[in-house]
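Everything below concerns the one structure shown next.
Every protein chain but one is kept in place in this view of the complex.
After this line comes subunit A, so read on.
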Amino acid sequence: MAQDASPDFFGATFAIEDEDHTLANTLRFFLNKNPRVYFVGYSMPHPTEEIVNIRVQTTGEVSAHQALRDACEDVKDVAQHIASTFQNAVAEFRAQNPVTK
């Protein structure tokens, strides 16, 4: 990941390699939810090149890097939660509908 500023800036564009809309859009959403971020957006410079630019601008209470890291943690939490919830839901479904084949 390359950044265009040293660690303590409040506005930064992160160019992330080997990523696409899958992660970029999700991060953008969670960054938007952060009240300390007043602007976030992402773009893909060219579809054949697997690079996304994520622009984050914060109110100054957190650095842009910290905001991005927090969004990563949020995505991790949600994904982990989905994993366990899905497994429980499958087990529950199986319990209620025993296999008849």
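In the analysis below, contacts are C-beta pairs under 8 Å (C-beta built on N, C-alpha and C of every residue); 3 or more make two chains touch, one makes a residue touch a chain; residues count from 1.
Convention: contacts and distances are computed from a predicted model.
**Q** Hey, which one's the missing chain according to UniProt: "Elongator complex protein 6", "Dynein axonemal assembly factor 4", "CDAN1-interacting nuclease 1" or "Plastid-encoded RNA polymerase subunit alpha"?
**A** Spelling it out: the chain absent from the display is recorded in UniProt as "Plastid-encoded RNA polymerase subunit alpha".
**Q** Using the document's contact rule, name the residues of subunit A that touch the chain not shown here.
**A** These residues of subunit A touch the chain that is not shown: 1, 3, 6-7, 16, 19-23, 25-26, 28-30, 33-36, 61-63, 65-66, 69-70, 72-83, 85-90, 92-94, 97.
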